[in-house]
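Omission of a single protein chain aside, the complex is shown with its protein chains in their original locations.
For clarity, chains are labelled A and B in written order, and residue numbers in each chain start from 1.
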Amino acid sequence: MTRIALTVNDTPVTAEVTPRTQLAEFLREHLLLTGTHIGCEHGICGACTVEIDGEIARSCITYAVTCDGAHIRTIEGFDADALMADLRRAFAEAHALQCGYCTPGMLIAARDLVRRKSGLNRSEIRTEMSGNLCRCTGYVGIVDAIERVMAGGPSLQSAPPQGLDRNHGKPRAQAGGDRVRSWLGPAPGPVASPTPAPPRASPVGRADVAPAPRRAAPGRARGPIEVTVDVLEDVGAESRIRQSFVLPHPRDAVWRLMSDVPALARCMPGLALDGPPSGDKVSGRLEASLGPIRASFAGEGTLRRFPSDFRQVVAGSGGDPRSGSRASGSVDYRLSAVTDEAGGETTRVEVIIGYALTGPLAQFGRAGLVRDLVRRIGEALAQNLDAQLCDPGAALPQAQLGGLSLLLKALADQARAFLSRLLRPR
Amino acid sequence: MKPVAFAYARPASVGEAAQMLAAEPGAKVLAGGQTLGPILNLRLAQPALLIDIARIPELAAVGEDADGATIGATVTHAAIEDGRVPDPTGGFLARVARGIAYRAVRTRGTIGGSLAHADPAADWLSCLSALGTQVYITGATGTRTLELDTFVRGTMETALAKDELLTAVRIPRFSPRARFGFHKICRKAGEFAEAIGVVAYDPESAIYRAVAGATNGRPLVLALRAGVAAKPFTVAEAEHMLQSMRYAGDAYERQLHAAALRRASELAFAP
Partner (left out) sequence: MLGLPAQSKGKWGSPVTDQGIGARLLRKEDERYMRGRGQFVGDIRLAGMQEVAFVRSPLAHARIKGVRIPPAHRGRVFIAQDLTGVSAIRADTSLPGFKSSLQPVLAADKVRYVGELVALCIAPTRAEAEDVVGEIALDLDPLPVVADMLQARKPGAPMVHEHWGDNLYLTSAIDVDFEAVKAKAAVSVTKELRTSRQVMSPIEGRGVVAQWHSRLGQLIVHTSTQQPHIVRSGLAECLGLDEGQIRVVAPDVGGGFGYKGILLPEEIALAWATRKVGAPLRWIEDRRENLTANANCREHHYILSAYADAEGRLLALDCEATVDSGAYSAYPFSACLEAGQIASILPGVYDFPHYRCRAYSVATNKPPILPYRGVARTGVCFALEVTLDALARKLGSEPNHVRFKSLVRPEQMPFDNIAKRHFDSGDYPEALRRAIEAIGFAGVRERQRRGEPDGRRVGIGFAMYSEQAGHGTSVYAAWGIPFVPGHEAALARFTPDGGLELRIGAHSHGQGLETTLSQVAHSILGVPHERIRLVHGDTATTPYSTGTWGSRCMIMAGGAVAAACDELARRVLAIAAKLLQAKPEEVRLVAGEVVGPAGRIAVADVARTWYRRPQDLPGDVDPGGLEVTAGYKAKRDTGTFSYAAHAAVVAIDPETGELEIMDYVVVEDAGVLVNPMIADGQIIGGMAQGVGTALYEEMRFDAQGQPLAATLSDYLLPGPTEVPEVRIEHMETPSPYTRFGQKGLGEGGAIAPPAAITNAVNDALQGLGAELLVSPITPRRIVEAIARTRPPPQAPAAVESPPGPDGHGLPGA
């Protein structure tokens, strides 16, 4: 619990909150100011819009603890506000609300717009209001109402400077109105409230993330291996990409490395095997991250080799108990010998990477982002294979690609249907 | 949709923040929280500690000199939109800021947070890549400066080490004759961009760059040769540029990015 002191609708409030308490939750559950509605909890719908130090903000993705010292104004705090009274009248006359759920956020955003800007046409009003969703009205009434108030009488036209409450014609009832105006960061800025003591760091149970070692490339003066990428059609639930690169090493050497599972695993950043393979089975853990999103998939996989074709397939699946997500995927390599310009033997590696996610991670729409992550995993793999072939003892940049850990586990996997076959005794 | 429990700390200085980052591997930096908040609420990120840097005075500082402007990492999009920070591009930054998400997000979202998160669809990432921006970084053991190109490694991945924070961006000054174009294609207002095109041209400093952004990877930056005319790109030129940038996407995505580039050039070189 963290103690916070703030001002809500001009009333000082102190409270004990957990850091994870959303501002909206704090207003609704602690202060019973239920006019602030929760619609999406990810900053899109605008139902939870409030003012923090005079600027509109989403109270669902702002945490109460960060508002220590701030001035919050909710819909209940606008009862006596003259501009809001104008907007309420206009909203009623223009039929700008039906179920009323989006209305508090809509009104606060509309008031902020009218306060900041004047003379906008309807299309501009629509753009400015695009952060507030209404499912009932089709917005026409809302635009009508704002347009009407914006074009209203002289009392409404001269927007006061920022940080001023136009309706009282005086600075907001808070210390340091000027400070608010000059502060360029998120409100409230460095107010004179006690700073919570930093908790003592307790790095428990986490694998340490070593600083990225500089890439050692002994005996090599050339650039990184060039990797070409194609996005293939999805197969069932599985997304697939193809990568292709040429390693300046003979095919037999590459094949030897690829047949050495522990060595191969070392080339995959984020992948840690539990031990040497047992038969064609391996188990391990794959750490992956995409920005702040981290997952650690524990699972099993299997290897299939087709030596006559210089082809190997690693497939498997695993789960991340923290996020409740599962990943499955496969990496299918095929080597072919290519003679380079100097007449030496090099090896073309064709890789098809397939992956599928289930659970919350899969439902996080932006599929293209994961695709880029998988692509980069493949690229790092190419560099690591090359480095390993140049110097079998080389330290590999395990932590260089944060993303690797996420999908490498996935790489050990296949589609779920295949997985369930795979995990059954054959 | 409530986050997992996390600890919360509010360091008073950048140095203190870096020390905390170094000490707690599960820590995550919180600035405006407009990207992190949703991810926390969805429990996609489950940090042990949030380090709130939004009140560190030096991070919200701005400055300018003859060569350019420095904008602190926690300066909000709204502050830039409202023209409250020095703008070495003569208004281009404010134009871009105005199109980021929604006002209620811009009042808390920060320029540094946007870059450090490195979401390919983010406006600043593409815009600042075209301007030759540098980023200032402070870690537990020192500071360094990187070109934005080098700083961004890929989707949501940067060169920041575990104990480092982005503290400010440095944007070079452009001449009054400089021209800029920024065009974003998205499914609806305020949404994630599907394609971004940026063109920056300054005849006095011989800068002429085109950027393809929102590519699902890092922004693709093309320094145009001195010989390329300062005029709107043709379809063929835009497509050729994408090719030079080694853009990888399907036919539709390629067409979209070519259009974004072309329209950015039209905005830049509008008579």
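By definition in this document, a residue touches a chain if its C-beta (ideal position, glycine included) is under 8 Å from a C-beta of that chain, and two chains touch if they have at least 3 such contacts.
Not measured: the values here are computed from a predicted model.
K.L.:
Touch as defined at the start, partner being the missing chain; which of A:L23, A:I38 or A:V349 qualifies?
P.N.:
The single option touching the absent chain is A:I38.
K.L.:
Given that one chain is not shown, which residue among A:T2, A:S59, A:T103 or A:S289 touches it?
P.N.:
That would be A:T103, which touches the missing chain.
K.L.:
From the list A:A151, A:L232, A:A253 or A:V338, pick the residue that touches the absent chain.
P.N.:
If we include the chain that is not displayed, A:L232 is the one touching it.
K.L.:
So which of A:T2, A:S330 or A:T347 would be touching the chain we can't see?
P.N.:
Result: among the candidates, A:S330 touches the missing chain.
K.L.:
Considering the whole complex rather than only what is displayed, give the residues of subunit A touching the chain that is not shown.
P.N.:
Touching the chain left out of view, subunit A contributes residues 18, 20-21, 25, 28-29, 32-42, 44-45, 47, 74-76, 78-79, 88, 91-93, 95, 97-104, 107, 122-123, 125-127, 129-143, 230-238, 242, 304, 306, 308-309, 311, 313, 315, 321-322, 324-326, 330, 332, 334, 350, 352, 354, 356-360, 362-367, 414-422.
K.L.:
Taking the full complex into account, what residues of subunit B touch the chain not shown?
P.N.:
Residues of subunit B in touch with the missing chain: 1-5, 38, 42-43, 185, 187-192, 194, 235, 250-252, 255-256, 259.
We adopt the following convention: only the chains that are shown with their structure count from here on.
K.L.:
Inside the complex, what are the residues of subunit B that reach subunit A?
P.N.:
That would be residues 1-12, 16, 20, 23-28, 30-34, 36-50, 52, 54-57, 59-62, 72, 74-76, 78-79, 82, 84-85, 101-105, 107-108, 110, 117-121, 153-157, 161-162, 188-190, 192, 216-217, 248-250 of subunit B.
K.L.:
Residues of subunit A touching subunit B in their complex?
P.N.:
2, 18-20, 22, 25, 41-43, 46, 49, 52, 55-58, 60-63, 65-66, 109, 112-113, 126-128, 130-132, 162, 183-191, 195-199, 201-203, 206, 208-209, 211-212, 229, 231, 290-294, 322-323, 360-361, 364, 366, 368-369, 371-373, 375-376, 401-403
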